[in-house]
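Take this structure, written in structure tokens, and hold onto it; I'll ask about it next.
Here is chain A:
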Amino acid sequence: MLLELQDLVVSYGRIEALHGISLGIEQGEIVALIGANGAGKTTTMRAISGLRAAHRGKIFLEGRDITRMRADRRVVQGISQAPEGRGIFPGMTVMENLDLGCYTRRDAAMIAEDRERVFTLFPRLAERRKQLGGTMSGGEQQMLTIGRALMARPKILLLDEPSMGLAPMLIQQIFAIIKEINGQGTTVLLVEQNAQQALSLAHRAYVLETGSIVRSGTGEELLADPAVQEAYLGVA
Partner candidate 1 sequence: ACSNNGNGTTTASGKCDSKIAFFGALTGPNANLGINIYNGAKLAVDQYNAKNSNCKVTLVQKDSQGDEKQAPALAQNLVQDPKVVGVVGPAFSGESEAADGILEQGNLPLITASATNPTLAQKGWKVFHRMLGNDASQGPAAASYIKDTVKAKKVFVIDDTTAYGKGLADQVKKSLGGMVGGTDTVQPKQTDFQATVAKVKASKADAIFYGGYYAEAGPFVKQLRAANVNAKFVSDDGVKDPGFVAGAGKASAEGSVVTCPCIPGDEAKGTFFADYKKKFGKEPGTYGPEAFDSANVFLDGIKAGKTSRAAMLSFVNSYDKDGVTKHIKFDKNGEIAKSEIVIWSYQIKGGEIVKDTEIKATS
Partner candidate 2 sequence: MPDATTGVAGPPLLEVDDVTMQFGGVTALDHISFEVRRGEILGLIGPNGAGKTTCFNVMTGVFQPTSGEVRLNGQKLVSRSRHQITRLGIARTFQNIRLFPEMTALENVQVGGDARHRTSVPGALLRLPRHRREERDGRTQAFELLDFMGIPHAANSLARNLPYGDQRRLEIARALATGPELLCLDEPAAGFNPAEKEELLALIRRIRDRGQTVLLIEHDMRLVMGVTDRIVVLEFGRKIADAAPAAVRADPKVVAAYLGVPEDAA
């Protein structure tokens, strides 16, 4: 098991957002996490990356307990997150933002290569190397966030709604990219509102409802599940 959550409870002040969830991700998998607004998907991501403390429960990475590890240490251990919304550094250029993605890496040659790869994936970023992150359009910022997370060459990549705000064509592309990097050996935890696509892509998936996991299974299983279809796929 690459990453494992055991009975994780996270709360915001008095509001408990996760009521003890457990899930596991194997090396090389794409696991999707789906659920309605406010179900606690982002909270789960933040708990894994260390931005929110676990109230109770444990988090293991490669069998090691990282529950109390600082967020920046977890990056070194191989967890990289593309946060939801505008997680870019607004006052830094596109280039600087990307460079921060590999803050903990020191292999200059590989870094240059990875940068080229990101530029190939998102030519718009290459065009706007010198533009300040904060002045990029919503979708452009989303590209930057994903590109930056790729720069870390993580063991496990956490993607929080990567398709949000992207044009339809780009959404196709993003899912293709996820598949590709997974093919190269990166494990992916994917949060998506776009359940249809997420489930078709994922090896396995969990369904989160108001802070608890209510279902899990392979992507196909869940796609075929009538309850899931009704709630998340818009199949009336």
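As a selection rule, all candidates are chains of the complex that A comes from, given by their letters.
Couple of notes before you dig in:
Following the convention adopted for this analysis, a residue touches a chain if its C-beta (ideal position, glycine included) is under 8 Å from a C-beta of that chain, and two chains touch if they have at least 3 such contacts; residues count from 1.
All of these numbers come straight from a predicted model, not from anything done at the bench.
Listed candidates 1 or 2 all sit in this complex, but the one touching chain A is 2. Of all residues in chain A, those touching candidate 2 in their complex are 12, 15, 36-38, 85-86, 124, 128, 131, 135-140, 142-143, 161, 164-172, 193-197, 231-234.
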